[in-house]
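Supplied in structure tokens, the structure appears directly below.
Excluded from the complex is one protein chain; the other protein chains are retained at their positions.
Lettered A and B in written order, each chain numbered from 1.
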Amino acid sequence: MNYLLQQAINAMSLGGEYALLALGLAIVFSVMGLVNFAHGDLITVGGYAMFLVATWLGLTNPALLLPVGVFSVVLFAMFLERVAFKPVRGAPPTTGMLMAFGVSILIQNLALLFVGTRPKPVPTMDFLMTNIAIGSVLVPVVQILETVVTVVAIMLLVVFLRRTTIGMAMRAAARDVATVRLMGVRADRVVAAAFAISGLLAGLAAIFIMARRGAVDPFMGFTPVLKAFVAAVIGGFGSLPGAVIGGFALGIAEVTLQVMLPEYMAGFRDAFIFTAVGVLLLVRPQGILGQRPDFGEKS
Amino acid sequence: MFKADGITVSYGPIRAVRDVSLEVAEGEIVTLLGPNGAGKSSLISALIGLVPRATGRVAFRGEDVTNLPTEALVRRGMTVTPEGRRVFADLSVADNLRLGAATRSDRDGIAEDTEKYLEMFPILRQRYHSAAKYMSGGEQQMLAISRSLMSRPKLLMLDEPSLGLAPRIVEQIFEFLVTLRKWGLTILVVEQNAGDVLEFADRAYVLASGSMQFAGTAAALRDSGDVMEMYLGLEGH
Partner (left out) sequence: MTIPKRALVGALVLALCIVVVGLLVATFAAPYHQRLFFTFLINLIAVVGLQVFMGNSDITHFGHVGFMGISAYVVAILATPIAVKRTALAAAPFGLSTVEVSPLLAVAIAVLITLAVAFLVGLMMVRQTGVPAAIATLAFLVVVHVVLVNWVDLTRGPRAFYGIPVKATLGWAVAAAAFAIVLARVFRDSKWGLQLRASSEDLAAASAVGVRVRKLRFAAWMLSAFLMSIAGALFALFVGTIGPKSFYFDLTFLTLAMLILGGMHSVTGSVLGCVIVSVGVEVMRYLESGPNVAGLDLPEAFGLTGFFLGLIIVLSMTFRPSGLTGADEVDDFWHRRRLRRADVEVA
């Protein structure tokens, strides 16, 4: 019973992290039709920002460091959009996708060039890794926080999209950017907002990933972005609720497989997941909730 | 109030609009007619900046707005109700109208205007919170026009508002346009449905194969038999 509870909490917090990551991908895709392979590297950038601030400015108080991490990711995401993605805004989806791919490689190697391969430590709040007791189960604080933050973030996002003008413009732009411009809303602003939110979500995810790893290295964004893709595809690429559902579904699937697979097959867990995703993409590309099997051939 | 000079629109090697000029004076209803594929929609898209112009200048209320992007033109008081209505399908009527007022910040004015159009088109009030995609063509057209009006434009351009709508609804919409003129709005309406529009328009242009074939008063067009026949397939009065 304890074991089940433990695993359930694992699944929830893991699912929350995947949901955050997938949402970041989905927002950019839904507004711009861009498959942002560089999304995972936003996490890396956040980690390095925290490391650099801690080392150069001697600011090691985690309470101050966390906002720095998140804020730097938001800024970097907006910078990336302006510099790398704006030039390919009207291009076919595969051009954008390859561009993001190239950008991702650039970021990873820039980190390699200027900081080096060895992981750099990122100070984190010690209490995050302590355990508290829920009933008879010991749970790391970070897991609880992760789930809570994910839920809060999603709720705030929903409010933003439903109640603010720019949020509504983003929802409208997902189908028809031209008409949004006819409302006098600047397309640039809508896209920048989408990237800012994407960055915010990535930044939040980065905090939790840093908390668990304690260090940042150039290629750490690679696995998260793959997982984010899987989650987003399951839920329906481009659908925001789909990304959340996909994230939690992936978290649950991973933990379930981990528990159920016999010892010698444990390593194949990812093979099962990716095979399932591949088949899903080919049979029902719009996933559970998505609406566009054409994946971004926008009007 | 609005003047376009020598507009050319090309899609690659194809010239959809060739050296077209038109103007709309304040308080007028001007109609742009022409058969399918004449380039009317391309011209409107180009005038509002959604499609690039190869040549030509555009002036609005005395200001040269040739190099301004769509959003800036809308902020200056031009707007387009696009062909096919293009309401925001997943958003509610309320949200559609709210987006229409995106350029404004006066809460009370926006509420007042919203109420005005809900009065004018009761069906919008009925469907206020439901998604626009569930509405019929005619209802969507009422929403689209109201949405355009929410920004309190000085010049309203409509691209084929009667397309695919029942005659009764078309009549309602055209009556609304006349009301708008009474309220002081300047209107440019693109139509294939020549007969009805010419009844209330002040002036008319006829576009065919990308070039302007006629420019004059609506009455003159109604009376000239051959222009009508050649390009519109109608008998003159």
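Here, a residue touches a chain if its C-beta (ideal position, glycine included) is under 8 Å from a C-beta of that chain, and two chains touch if they have at least 3 such contacts.
Keep in mind that what you see is a predicted model, and the values were worked out from it rather than measured.
Trainee: For the full complex, can you list every visible chain touched by the one that's not shown?
Mentor: For the complete complex, the undisplayed chain touches A.
Trainee: In the complete assembly, which of A:L4, A:L57 or A:L106 touches the absent chain?
Mentor: Residue touching the absent chain, from the options given: A:L106.
Trainee: Considering the complete complex, identify which of A:I9, A:A22, A:V35 or A:L289 is in touch with the unshown chain.
Mentor: Touching the chain that is not displayed is residue A:V35.
Trainee: Looking beyond the chains shown, say which of A:Y18, A:F51, A:F76 or A:F229 touches the absent one.
Mentor: Selected residue, touching the omitted chain: A:F229.
Trainee: Given the full complex, what residues of subunit A touch the hidden partner chain?
Mentor: 35, 84, 87-88, 91, 93-95, 97-99, 101-113, 116-117, 218, 222, 226, 229, 233, 237, 267-268, 270-271, 274-275, 277-279, 281-283, 285, 293-297
Here is the rule we use: only the chains that are shown with their structure count from here on.
Trainee: Could you please specify the touching residues of subunit B with respect to subunit A in the complex?
Mentor: Going through subunit B, the ones touching subunit A are 48, 50, 69-71, 74-75, 79-80, 82, 86, 88-91, 95, 98-100, 102-103, 147-148, 151.
Trainee: In their complex, what parts of subunit A are in touch with subunit B?
Mentor: Residues 165, 168-169, 171-172, 174-176, 178-187 of subunit A touch subunit B in their complex.
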